[in-house]
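Note that one protein chain of the assembly has been removed; the remaining protein chains are unaltered in position.
A, B and C are the chain letters, set down in written order, and residue numbers restart from 1 in every chain.
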Amino acid sequence: MKEEKVFKDPVHKYIYVQDATIWDLINTREFQRLRRIRQLGTSFLTFHGAEHSRFSHSLGVYEITRKIISQFERNHYDDWPKEERLLCLCAALLHDLGHGPFSHSIEKAFGTRHEDWSCRIVLGDTEVNRVLSAVSPDFPKKVAGVICKSYDKEIVVSLVSSQLDADRMDYLLRDAYFTGVNYGTFDLERILRVIRPYKGHIVVKESGMHAVEDYLMSRYQMYWQVYFHPVTRSAEIGLHKVFARAKHLYEEGYTFGFMVEPILHLIQQNISLSDYLLLDESVMQTMLIFWSQEKDGILRDLCRRFLDRKLYKYSTFEPSDQALIQRMEQVMAEAGFDPMYYMEIDFPSKQSYDVYRPGEPDENFPILLLDHKERLTEISHLSEIVQSISGIQMGKHRVYYPEELLERLSVEKYPELWALLGERD
Amino acid sequence: MKEEKVFKDPVHKYIYVQDATIWDLINTREFQRLRRIRQLGTSFLTFHGAEHSRFSHSLGVYEITRKIISQFERNHYDDWPKEERLLCLCAALLHDLGHGPFSHSIEKAFGTRHEDWSCRIVLGDTEVNRVLSAVSPDFPKKVAGVICKSYDKEIVVSLVSSQLDADRMDYLLRDAYFTGVNYGTFDLERILRVIRPYKGHIVVKESGMHAVEDYLMSRYQMYWQVYFHPVTRSAEIGLHKVFARAKHLYEEGYTFGFMVEPILHLIQQNISLSDYLLLDESVMQTMLIFWSQEKDGILRDLCRRFLDRKLYKYSTFEPSDQALIQRMEQVMAEAGFDPMYYMEIDFPSKQSYDVYRPGEPDENFPILLLDHKERLTEISHLSEIVQSISGIQMGKHRVYYPEELLERLSVEKYPELWALLGERD
Amino acid sequence: MKEEKVFKDPVHKYIYVQDATIWDLINTREFQRLRRIRQLGTSFLTFHGAEHSRFSHSLGVYEITRKIISQFERNHYDDWPKEERLLCLCAALLHDLGHGPFSHSIEKAFGTRHEDWSCRIVLGDTEVNRVLSAVSPDFPKKVAGVICKSYDKEIVVSLVSSQLDADRMDYLLRDAYFTGVNYGTFDLERILRVIRPYKGHIVVKESGMHAVEDYLMSRYQMYWQVYFHPVTRSAEIGLHKVFARAKHLYEEGYTFGFMVEPILHLIQQNISLSDYLLLDESVMQTMLIFWSQEKDGILRDLCRRFLDRKLYKYSTFEPSDQALIQRMEQVMAEAGFDPMYYMEIDFPSKQSYDVYRPGEPDENFPILLLDHKERLTEISHLSEIVQSISGIQMGKHRVYYPEELLERLSVEKYPELWALLGERD
Partner (left out) sequence: MKEEKVFKDPVHKYIYVQDATIWDLINTREFQRLRRIRQLGTSFLTFHGAEHSRFSHSLGVYEITRKIISQFERNHYDDWPKEERLLCLCAALLHDLGHGPFSHSIEKAFGTRHEDWSCRIVLGDTEVNRVLSAVSPDFPKKVAGVICKSYDKEIVVSLVSSQLDADRMDYLLRDAYFTGVNYGTFDLERILRVIRPYKGHIVVKESGMHAVEDYLMSRYQMYWQVYFHPVTRSAEIGLHKVFARAKHLYEEGYTFGFMVEPILHLIQQNISLSDYLLLDESVMQTMLIFWSQEKDGILRDLCRRFLDRKLYKYSTFEPSDQALIQRMEQVMAEAGFDPMYYMEIDFPSKQSYDVYRPGEPDENFPILLLDHKERLTEISHLSEIVQSISGIQMGKHRVYYPEELLERLSVEKYPELWALLGERD
């Protein structure tokens, strides 16, 4: 490129584009589509500032990756494979390309996986693919490999996906900025200064341990305060119920007053790539708007609740209250609420975000500290703080249900149930 | 209310709700709809962070108004009409209620006015109206009066709409925060400390003049850097062209492959209140998505350009170049672009935002400084900075057109046109 | 007071003074003296921004206390003793009044205690005493009681001194701001919202547990990154050595080329209140400047090192290296460095700052969480994070010594010592 281009960004101040390939990728229609998908799904119903898109997050991940690589190059580290620069940058930029609207709810309802879609977009007949192919014929495949973690150089994959990757670093800072909570802030510049390539890994200088502790604590706080927030979860459940109902109606042969092809194909579970690319949150919300005028009372009601933010309330319960919860289902049906759509039970382990658990099988790339004798040690062996976070089991048992249920529930008849539901957290 | 409630807000840290009426208004479906309308219309295509909604801005205007009133009450100012507190708060919260999707483009294409819609929602058969009526039967009318500036107490109206009102103060801070530019920051706390009620006006203590200068300079910078940004303007033009084409097609009897009732009624210019409330940016974007598959080539092309951010380029010209611009129309038609849809000329005065012009007839409430001898003076008489801003004519003459035009334009044949368009700013 | 006064403050934006007593206290010469004593002692030699004074910190502690009380009053909490407001504010403002220059080094060298001096100033013949006496004759005694924790209402004392007090909250935020590290930031507004008076204690609503965790983590990070920083410790040791040498010289009958009375009396350990009030960091630094021209070579050298920031280096060692360290003393003497002045050993427990240890005898006021059943639980029983922090033993064994020592140490002769000292952290 003749001249560096910049994007003004509230989190990183500026995002610097120095490669024509990156510039062209940003200008593809598939990447522009990410402007119409929120980064935090239903969180905007809990934190009204959380209206930012995956577009801005993707630029941020790219920028952090660019900064890391530029630091590696400035310091002439021998263990850094210089030739992988553009591959890293492209994978960083495109790693979320396959996200659909309200991903978590959609994925659960229809069994799609955004990582698969990212690769399909990179490899399919798309503008993105054409830009990547211009670099070299096998370049799209390499990018897909990094995104799906099958690429054979750990150091490249781990810049984008590991316990201390550009993805997590950007989303913690960005989500903290837009929600307005200040738990997610950590010293990015310091972390960038203490990481380095070492024998095929990205490692952290031991003297940077406290900076990494701080980053992990931010993550811990963000999970509790933002990502696992029960109101956000309630909204996700609401959406999931809408799709479950629509699917059920479709299977029963119901004729929808309003339907568009991409959604129909999604329900039929045979959605094509070009249909998938038409799906964004505006289409999804438009469905909700017009489905809130459907004949089917349940569908209509579920859509209205989401749009008007009349979300389900929730109560925590102990595992020992299991019987009571089963009882609740019966009572609910009696009160005129189909428990299939008007009740949901949440177990801690069902959450889709992770915390730091170095021992887990899917945690291929834990955080390694490099000491002055060139020994590598996994951080939780040296940091008591990290160890304490690793052990904590996230989440509570919660039951979600419509607020009106309580009104219809007689205290005399169901005292224990009343006691349980009356006790909100 | 039993207990104060709060919203986490990135700009004001927290927004405090102390009245049940305010809480209930926020929970109405009409107010929740504002979550689906962006505060800055098409600006997100220029500044990717500008994805925040009118919902968050409305809460912010409410919060600043609450702070101002709370300061007035704490200082026991005699000139403050205590009984107007709730009225001010409601009007502040609801002043943007009638905004439709991409307001500026829509209003221009279909002749609607958001202020009128705000009043129709406040006075019509809505949840908002029911909440307000519970205060007193004539309360909705009073709220509408403040919003439409017909209420008879200047002091109440000017808190919400004047040269130094809660609306402007919130949007400068908020838009600066979300775009990431730092021009819009000024010392809100200091301004709150120097304003006070005085003989029916909101005035500023003379010693606060520099704080107000700083606020007006922020405004000046935000207008140039953000609100008047030509890329944003280009996107607005793009949208306006889409609607103009759709209207033309409708009038010609064209059958749309995709259409929903509220949009149809908007085009027919007989949209009802309940239809209007269904309109939000998700519906509008969904139209663009499916219209990008229409038979009509122009409609299809215009929609695609907006969705994929292939916006028109622009060149500045001097008023003396007028003839050249007329020439351009001809050339454009020859090159296969209908100038009606593929060209737009922008004059400085056509902008929909204002700068500070104390002498103008619509500027009922200029900024008055109160000195220690209790004299009131309009600020531009005392501040040279403000005077210099007041005199500046905003904007440039610009012509917008598709980038491909240049490729089809022969330098030999049209040297002057080439010179004009080649010179971008 | 006729009108509220404000101070511009970088941490709290503004500090609001609403009582004439507070205004008058700030204007006393004893309080103004705090402008000439740095908040963080020798830390400015590690973090060059840490040049802020106890004056600004004291205003900050006052302001946080004011905010807490104002929240208590706004919520009409029954358990808040309204009549104690002014007492709390005065004690908050004055709690650090007795600090001398470079307190930690001075206190260690001469056995003074700043808490005692605070009370002597409050009770002695001072401007502060006259302002307090004007409130009521026994008011100075009450203020001194709160500062020395002997006042009989826990709730009053604990606002100023407890695990979650205005003092700690201000210094974490302020020290983070001025050093530029961002570890010390936590959500002050949220903490203020979740604390309340309850049966004679200040307690935290259980739902605020994560906010308190975040505050404690900030504290943990600040201790490691700032307060316990070994370079700061090295500078403290340097100062302490200067005073030790001066005291030794005085006892030997040495005639100082430069001496002022307050320092002389300090060395003689019979310093009067009026002398003490003349002592500030400018006097102390002036001593160092002119002592750096003394006949005594050791005194001269020690002063120069501090002024020119030629601080002692440090190496960590294991408790098992004890014998080696003793060996080092001998070697040092042979190399011409008197170990009394040129060497210092640091054990973790000697630090003067504390971490959160709920079980310790001096921790009268641990952090209590109040749940919705009105049960009080100490936080480390509910939070694993807090528990993990509580257990961590701070600090390392370190030896401090002049950098030149290494040059004079033969590797062949002292291989183990070389290995130890060569290994810096």
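Please note the rule applied: a contact is a pair of C-beta atoms (placed from the backbone, for glycine too) under 8 Å apart; a residue touches a chain by one contact, two chains touch by 3 or more.
This is a predicted model, so every value here is computed, not measured.
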Missing-chain contact among C:V17, C:L59, C:I191 or C:A211 belongs to C:L59
The one of B:Y62, B:Y183, B:F243 or B:F256 in touch with the missing chain is B:Y183
Missing-chain contact, candidates C:R29, C:R74, C:R113 or C:H381, resolves to C:R29
Cross-chain touch to the chain not pictured, restricted to B:S150, B:S207, B:S274 or B:Q330, is B:S207
Even though one chain is not shown, chain B touches it at residues 181-183, 185-187, 207, 210, 213-214, 217, 220-221, 224-225, 372, 384-385, 387-389, 391-392, 423, 425
It is residues of chain C that touch the chain not shown, namely 7-11, 13, 27-29, 32-33, 35-36, 44-45, 47-49, 51-53, 55-56, 59, 177-181, 258, 260, 278, 280-286, 289-290, 304, 307-309
For chain A, residues touching the missing partner are 4, 6, 13-14, 75, 189, 193
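We adopt the following convention: only the chains that are shown with their structure count from here on.
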Top of the farthest list for chain C, CA-centroid basis, is B
Centre-most chain by CA centroid is A
Taking each chain's mean CA coordinate, chain B and chain C are separated, in whole Å, by 51
So, in whole Å, the Cα centroid of chain A is separated from that of chain B by 32
Per the C-alpha means, the centres of chain A and chain C lie apart by a whole-Å value of 43
Each of the following residues of chain B touches two or more other chains, namely 13
